[in-house]
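All protein chains but one are shown at their positions in the complex.
In this document, chain identifiers A, B, C, D, E and F correspond to the written order of the chains, with residue numbering beginning at 1 in each.
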Amino acid sequence: MNSLILKVATRFMLPLLLLFSIFLLLRGHNQPGGGFSGGLVGASAFVLYSFAFGAPETRQALGVDPRGLIGAGLLVALGSGLLAFFVGQPFMTGVWGQLDVPGLGELHLGTPLVFDAGVYLVVIGVTLSIILPLVEE
Amino acid sequence: MATLLAILIGVLYAAGVYLMLRRSLFKLILGLVLLAHGANLLIFTAGGLTRAQPPIIPPDATALPVSSADPLTQALILTAIVIGFSVLAFALVLFHRVYQTSGSDDPDELKVGDR
Amino acid sequence: MNLDDITLLEGAVMLGLVMTGLAMFLAFFRLVRGPSLPDRVVALDLIGIIAVGVIAAYDILTEQPVLLDAATVVALVAFLGTVAFARYVERRQQDE
Amino acid sequence: MRMFLWNLLLALAWTVSTGQFTVANLLVGLVLGYFILLFAGRAIGYSSYFSKVPQVVAFALFYFGQLILANLRVAYDVVTPTHYMQPGVIAIPLDAHTDAEITLLANLITLTPGTLALDLSADRSVLYVHAMYINNCDVEEARRQIKEGLERRVLELLR
Amino acid sequence: MNLLLVLPLVIPLLTATFSLLAWRRLAIQRKLAVVGTAALLGGGVALLTLVWTRGIVATQLGAWPAPFGITLVADMFSAIMVVLAGVIGLAVAVYSLASMDEPRESFGYYPLLQILLMGVCGAFLTGDFFNLYVWFEVMLMASFVLLALGGEPDQLRGAIKYVTLNLLASALFLAAVGILYGVTGTLNMADLARKLSAVAEPGTMTALAMLFLMAFGIKAAVFPLFFWLPASYHTPPVAVSAVFAGLLTKVGVYALIRVFTLIFVADAGYTHTLILVIAGLTMVTGVLGAAAQHEFRRILSFHIISQIGYMILGLGLAGLTDSPAISTLALAGSVFYIMHHIIVKTNLFLVSGVAQRLGGSFELKELGGLYRADPGLTVLFLIPALSLAGMPPLSGFFAKLSLVQAGLGAEQYVIVAVALVVGLLTLFSMTKIWAEAFWKAAPADSPRQTLSAAEKRNLLLPIGMLAAMTVTIGLAAEPVFALATRAAEQLTDRDAYIRTVLGEPQ
Amino acid sequence: MNDVVTAVLIVVGGAFMLLAGVGIVRMPDLFMRMQAATKAATLGAGCMLMAVAVHFGELTVVTRALLVTAFVFLTAPVAAHMIARAAYSVGTPLWKGTIADEFRCENDRVGQSAGETSTAQRANPAAREK
Partner (left out) sequence: MAVGMLTAILSGFVLAILAPGLNRMVRGGAGWLLALLPLGLAISFASHAPLIASGNVFSESNPWVPALGVDLSFRLDGLSMLLSLLITGVGALILVYAGGYLAGHPQLGRLYAFLLMFMGSMLGLVLADNILLLFVFWELTSISSYLLIGFDHERAAARSAALQALLVTAGGGLALMAGLLLLGQAGGSLELSTLLLQADYLHSHPLYLPSLVLILIGAFTKSAQFPFHFWLPSAMEAPTPVSAYLHSATMVKAGIYLLARLSPALGGTDAWFLSVTTVGGVTMLLGAWLALTQSDLKRILAYSTVSALGTLTLLLGLGGTLAVQAAMAFLVGHALYKGALFLVAGTLDHQTGSRDVDRLSGLFRAMPITALAAGIAALSMAGIAPLFGFLSKELSYEAALRAPAAAWITAAAVTANILLAAAAFIVGIRPFVGKAVPTPKPAREAPPSLWLGSVVLASLGAVMGLWPALGTDGLLSAAGTAVLGETVSIHLSLWHGLTLALALSAVTLIGGVIVYVSRGLLRRLASRWESLGQFGPARWYELVLLGLNGLAGGQTRLLQSGYLRYYLMIVLVATVGLAGATLATRGHLVKPTDWSGLHFYDVGLVVLILMATMGTVLARTRLAAIAALGVVGYSVALVFVLFGAPDVAMTQFLIETLTVILFVLVFYHLPETPALSSSLARGRDAVIAATVGVLMTAFVLIATVVQYQPPISEYFAEHGLPDAHGRNLVNVILVDFRGLDTLGEITVLAAAGIGVYALLKLRVGKQRGTASAARRSELAGGVDDASLPIANPMRKEGDVP
């Protein structure tokens, strides 16, 4: 492909897309978004990167193996579900903590959000382990 | 609107099925995608349509307004979409590999080995 | 719907929707018509951008800003598809 | 860039502290922050940021005008039955040579109706542009317009 | 109690996750595979014990009351199925240690196996329709990959048909669930059962039930929806075939039994007659298909179909009799048949792998001489083969006996006759394998292989274990049948299920 | 006031979109279709997003509208460039009225003719799409 313009644009867009993906993840519980769309946007960022720079460079930029992301995501999601057992609740029961942040009010932090993060990781990992080999072909 | 969508769903299913029956693996996959769209719209429509009221609790409320869309159908569709995508991705690559191996897009060429 | 009840804004939005809708059909015509692959790709890309406009107009019509997120996403990724197509066109050239 | 972030931070701080999360307020914050930074600049050191901001504003205005004009021209051509176009692919020798310069230039060219950046030569010295209106078949003139118009301004902005 | 219901999902997923994280370390993955499946089996047995002592148990995930969250529920039927999944998982995991080639092992075979087991167990335990769809997809996706893993041309050819037809089934199922939700506003099976009982005119629901019948029927490989099975099951490595043969279609059967005992019971005269007809045609077409085959695994594949017919035969009978005792007997027969079949069929596939190792082929004409060469394997083949053919005193005999008794009790003589004749034809094809692969002298040019001690251990240990179970289920049929009967009693007692799930006092 | 601005922006945006639609149908070759379509639509989308920003006025909405606008303005030219470059490199024919092709002269474009019936069409299946 080797388009300078694409490369430069990509360098600019990658962080933007990643930022947006995390934004989607974090606000998903209250506004449209969540692990899926966040993860898909995050993956799109790297897909774009792979179009501009090629798959090997993308793997390098990613830093971790996509399958590692899948494993980590599953572990996070499962772990967040299992946490409930330690407080004597059924599997996948949300365990919530309250955080008082000045200016933002009460912030509820709970395992469902962690679960969503697991989803996010899995989505990125899977999308990339599907697309990167194809880009390499 | 529900009626219109019902007809649309029927057309999507019909088109999907028609494509799946063609002698082309590529069209087969297209058909699968159309079927998936049909199924998603079906859940959406069957669950009841609500215009432009997302199931998001407004900042000043503690419960969802009654007029809002059904969140459950949306969650189901989301799940179905993502599952459908993973299946599609796999199927696509599978068909790609079959093409590479057999050199043909015609599923009739794959008939050896069934009996 | 009684025309008298329509406010200026609603009328404008409706008009906007009509125009974007027409644009979408025209783009779709090009997509079907081709003749070359890049023509179709351009048409698809255009449809993505028009979709952003449609969502924006509908946002205003329904007073639902949350729908804007969908537009955001379209804007972010529709471009990816186009790039993929472009890649395809060029790669195919190289393969031959 | 660092300065711009500072500016943004100040603007955000302004909106938070005033408690009014509106665009207008943010804009106020930005302007305020700009001037604060401008003054504070003496203390924390000079930055090209301050001279760039007016430059950017000026360029934006220029470009926006071009955009509208060009759009209208294409629009006219599109809606009228006759085709007035005199299109051609022309080569623009580049003075821009960093990645950012070339990219910005190409994008701006593309964004303007009537011109479209096709490709960059391998040695990055020539940009090939598809232009719709090469008046009187004067390729040189078209080339000059782009070089003198967009490229010069972009380079001024970035250098 | 919560834990026990969740373990069959958590253990495989955890094992799969750790295997994924240990992607490059095969030694760890192998150990995990065995440990994980053994733990699954242990968890399953504990669950079965719990259900046996306490009756149906349910847990509301996320502590959301039913029918709003997702309920996991185990009655005897599902607990039995989970135990079987554990048994098959363990057997196949051990077998894989010696039989799976390293390339496949290093491309995710073990985690996929675990994911498959998770999907299977999820389907058995869930009390929610959409969740069932999800587990179907988990299972299906894992099976897609396992089927195609390695990418040999035969595999790919088979996989296409498998994938396409199963995706069609998924689309049907999804649509049916969507419509069901649209009509009833709920997804919880117990809740659905209760709401549909209140529906005055069930005809429309019966039509919807047909969609479910078809969707599950494809998964269960009944007539005329079974094509994907014989087209694909003989193509992957034996361990994969074996786990497919044992578990996958049974999930479809499970779903059919669950749905048509719990939810769509209002129009049983119509639906269950249909099921009975399908059962008969499935038995016959399957066994005739087998008769036309000359390849070890293909014969076995077609037999799966035929035997699916037996499994749903009990379901059909149960709906067509007024006698609760016969109804229970029929369902118990189905459950017992499933238990028997899962073990026996998996085992036969595992044996086919060893035969292929020794004789270099799955084609019967290229095999031979195993009777003389390997008396141990001979016995290990005969036990499941004779059991499959319904020979006493092995498990298959009692499975068939209970269904025949129920059929006679329900006065459905035609289907009984069909079942008996098909039994004979089954015997016929087992003898074909026996005569060709075992009795016949080996072809002169066939490659002779021997197994190393480690291979012998890992290949024959699971086979022996399963054969021992087959014999045990036969000789100790009473306690096993008691399990099946308890399962059947619970299946016929809809109210207990509904109350347990919805958390109402019994 | 807000409503008027919004209405104007919406209508203008819609008009640009329509223009893009007409353009992509009417223009005689790919490159001019792109010229007519992509940019007008981008501008149209920008207008409509601005309309949203003006209409709602909330910070969250405005930032997002701005973000989307920025993104559209960033990606659209890149996408157009990519397509155009690819199309050109595979010999997508230029309109017969095209007066110059300096790129081809220097880079030995695959097809040697600029006409609608160029040999490029025959030489390049991707462009021909049979």
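Rule of thumb we're sticking to: a contact is a pair of C-beta atoms (placed from the backbone, for glycine too) under 8 Å apart; a residue touches a chain by one contact, two chains touch by 3 or more.
The model shown is predicted, which means the values in this text are computed figures rather than measured ones.
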item: Option from E:Met214, E:Met465 or E:Ala496 whose C-beta touches the chain left out; value: E:Met214
item: Given E:Pro8, E:Gly86 or E:Gly122, the one touching the chain that is not displayed; value: E:Gly122
item: Selected from E:Ile11, E:Leu40, E:Ile56 or E:Val138 as touching the chain missing from the view; value: E:Val138
item: Touching residues on chain C - with respect to the absent chain; value: 17-18, 21, 24-25, 28, 31-32, 34, 37, 40-41, 43-44, 47-48, 51, 54-55, 58, 64, 66-67, 69-70, 73-74, 77-78, 80-81, 84-85, 87-88, 91-92, 95
item: Hidden partner chain, residues of chain A it touches; value: 28-37, 40-41, 43-44, 47, 66-67, 70, 73-74, 77-78, 81, 91-92, 94, 96, 108, 110, 112-113, 115-116, 118-119, 122-123, 125-127, 129-131, 133-135, 137
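The rule is short, and it goes like this: only the chains that are shown with their structure count from here on.
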item: Each chain counted as touching chain B and chain E at once; value: A
item: Inter-chain pair with the most contacting C-beta pairs; value: C-F
item: Chain centre separation (chain A, chain E; CA means) in Å; value: 36
item: Chain centre separation (chain A, chain C; CA means) in Å; value: 27
item: Whole-Å separation of chain centres (CA-atom averages), chain D against chain F; value: 18
item: Chain B: positions in contact with at least two other chains; value: 54, 56, 86
item: Residues within chain C bordering two or more other chains; value: 66, 69, 72, 76, 83, 86-87, 90
item: All pairs of touching chains, each written as two labels joined by a dash; value: A-B, A-C, A-D, A-E, A-F, B-C, B-E, C-F, D-F
item: Residues of chain B touching chain C in the complex; value: 51-54, 56
item: Parts of chain A lying in touch with chain C, wherever the complex brings them together; value: 1, 6, 17, 20, 24, 31-33, 37, 40-41, 44, 47-48, 51
item: Chain B-touching residues of chain A, taken from the complex the two chains share; value: 30-32, 36, 123, 126, 130, 134
